[in-house]
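Missing here: one protein chain of the complex. Every other protein chain is in place.
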Amino acid sequence: MRKLLSGLLFAVSGLAGTAVFLAPFFWPQLTQSANPTTTPLLTSLLLVICLVVLLLELQGEAISARVVAMLGMLVAITAVLRFLEVAFPGPGGFSPIFAPILLAGYVFGARFGFLMGALTLLVSALVTGGVGPWLPYQMFAAGWVGLTAAWLPHPDSTRRQVFWLSIAGLVWGFLYGLIMNLYFWPFFNGDAALSWQAGVGWRDTLSRYVAFYLVTSLVWDAGRALGNVALIGLLGAPVIHIFTRFQRRMMFQYVDKMAEREVVRADSTTD
Amino acid sequence: MPIARRIDARAWLVWVAGMLVLVMVARNPLYTLLLMLVAWWVMEVWRQNGRFPQLPFVRLGVFMLLLAALLNSLLAHTGETVLFRLPQAWPWVGGNITLEAAIMGAANGLVLFTLLLTFQGFNQAVSPGEIVRLIPGTWRDMGVVLLIAITYIPETTRQLRQIREAQAIRGHQLRGWRDWRPVVLPLLVAGLERAMGLAEAMVARGYGATADAGLSVWMQVGLLVSLTAVFGGWALTLWAATAGWLLIALGVVGLWWLSRKRGRRVLYTRYHAGWWGWPEFFVVITAVLPVLIILLPIWPVDYTTLSYTPPPQFALPAFDPWLGLSLLGMATPAWLPFILRQRQTNDSH
Partner (left out) sequence: MIRIEHLTYTYPDGSQPALQDVSLQIAAGEFVLVAGPSGSGKSTLLRCLNGLVPHFSGGQISGHVLVGGKDVIALGPTVLSRYVGFVFQSPEAQAVLDEVEAEIAFGLENVGMSPEKMRKRVAEVLALLNLEGVRKRPLSTLSGGERQRVAIGSAIALRPRLLVLDEPTSQLDPEAARQVMQAVSRLNRQVGLTVVLATHRLEGMLPYADRLIWLEKGRIIHNGAVPDVITKLPEAPPVIRLAQKKGWYPLPLSVAEARQFIIEEGRRLRAKFVQPVTEKLPPHETCLLVQNLSFGWNGRPVLRDVNLVVRPGEAVALMGHNGVGKTTLLRCVVGLLSPQSGEVWVNGRSVNGRSVAEICRDVGYLPQNPDDLLFAETVREEIAVTLRNHGVHGTIETIDNLLAELGLSELADAYPRDLSVGQRQRVALGTVVVTRPGLLLLDEPTRGLDTEARRRLIAIWQKWLAEGMGLLIVTHDVELVARLAHRVVILADGQVAATGKTAEILPHFPQFAPQITRLFPGQHWLTVADALTSQTDKEV
């Protein structure tokens, strides 16, 4: 029952979040009365609510100190790698944060992957001064990057695993740009064939968006996608090796055969 | 001038929220300009707190304005003051290039730049630790993850330098992508080993003493219902605005209640309480007032000046001095430090 509800919560908040991202496509077609200027703020808040629900659910299963420490450390490392991005700029929209998120989600599972994605973006925003209304969008999207990595097939050979991860890196390279653009696209309020306009219908909106994306982002995102593939191809196998070694130590839970759990509870509440 | 007394992060959050609402609602470029100047002033004052290297803001601002103006004038062809023409055959950019479109673009650029400045000021004034401490007890674990990450970023940076040096010693050179392997792998293993050690240390110091098993079923159901209410309400606003907003509010209250309920089961206290005094109170009041004035149309000001759609022929937007004056309330965090320092020097005499 709990498992089912948990899955349902994931599905609903995922759908709701997607709806928020896709708002530009269907929102204005229904009505002219909505005040488009307040929408960006409102959608940011709606995403925050989605995140809140997801994090509450994710925290539901008591998280061990090991997972907490491991997450913290991986987030720190990824954030540091992001500094490198500034020092050694890669092609286009390349960013070294996606490969670690994908790999972590792939080896450590969906929960870990989502948290890793969302928290990495949060921390690097905090330490580089990048907090803004775009942050919930980034956290949500990056969280799903980590989450979906866990759904990839897990064949036995590491080479095949790296292959699947590379595919995911390629797809997410474009997808991330595609959905992050959606956030500011209506906000940019130009009036041409490329920009969002209230009430033109979803077909027209979609074709405008595709045009906008092709013109402004395709090359940029290609850099990110190819960068992900290169990074995963290069580091994927040894990192999977290292993660797998630590996974057993991290996920381990001591089952006490000698004492009842009630004893522990009773004692911890005294004093 | 060094900052004599910091302002609590919660007051800053109210200020940021106020700025966001105002920038979004007051789309008149003159008001935006005013808000931009206010944000800049605040950022300049709190830069003394000095956490981030200064970005070249003047250049950045000019660049954003010009870029937005250029893009919009190339893509939007409305307006009557034609500057020049591009051949119609050119996709998207062909047609009249007008002054009005350029100004509209610049106005949008100004909005973006103001947002950037607002968050820059916030980031300068509030340390990551202070932000993380605002995370309610319900998210204690998440908060600790963030604190660990922030604590270990300097350590990891240092380690990265050491590893690069150690590899350089064995003749390693960073020439291409491939060369990152010997640097990234030791960094990763060292970090994970440290995580294991840290986890031990945390457990030995009682971390997780009060963590209980997962969410109960009824709480999951509660979450599901609240979430559905919020998004159902959002959809409902299309047809019945009031009912929709009511539903959203209900959902939010439900979530708040559930997370409180959950938070009470996580037993822990905070060593660093915030500080709340008259300066915080003042910042909040002066940030909330302009928002109330603008959102509740009951005041004797000219609300039509808030919006600005460029007329066919270029014209200066209208400006209500009283509305402008109320926006200046947002500048409190900029001049407050001067007063606080004054008081401190008076006290010491």
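Some observations on this one:
Think of it as A and B in the order they're written, each chain with its own count starting at 1.
We take it that a contact is a pair of C-beta atoms (placed from the backbone, for glycine too) under 8 Å apart; a residue touches a chain by one contact, two chains touch by 3 or more.
Since this is a predicted model, take the numbers as computed values, not measurements.
The chain that is not drawn here is touched, among residues B:58, B:89 or B:204, by B:204.
Here the missing chain is touched by one residue of B:163, B:215 or B:306, and it is B:163.
Among B:94, B:186 or B:254, only B:186 touches the chain left out of the display. Touching the omitted chain from chain B are residues 129, 144, 147-148, 150-151, 154-155, 159, 162-163, 165-173, 181-182, 185-186, 189-190, 193-194, 197-210, 267-273.
The rule is short, and it goes like this: only the chains that are shown with their structure count from here on.
Chain geometry summary: the mean Cα position of chain A and that of chain B are 19 Å apart. Looking at the complex, you find that chain B touches chain A at residues 20-21, 24-25, 27, 51-52, 71-72, 75-78, 92, 101, 104-105, 108, 115-116, 119-120, 122-124, 128, 131-132, 138-139, 141-142, 144-153, 155-157, 160, 177-178, 180-181, 184-185, 187-189, 191-192, 194-196, 198-199, 202-203, 207-215, 217, 220-221, 223-224, 226-228, 230-231, 234, 237-239, 241, 251-252, 255, 258-259, 262. Residues of chain A that touch chain B in their complex: 1-2, 5-6, 8-9, 12-13, 16, 19, 30-31, 33-34, 37-38, 40-42, 46, 49-50, 52-53, 55-57, 59-66, 68-77, 79-81, 83, 115, 119, 122-123, 126-133, 188-195, 211, 215, 230-231, 234-235, 238-239, 242, 246, 249-250, 268.
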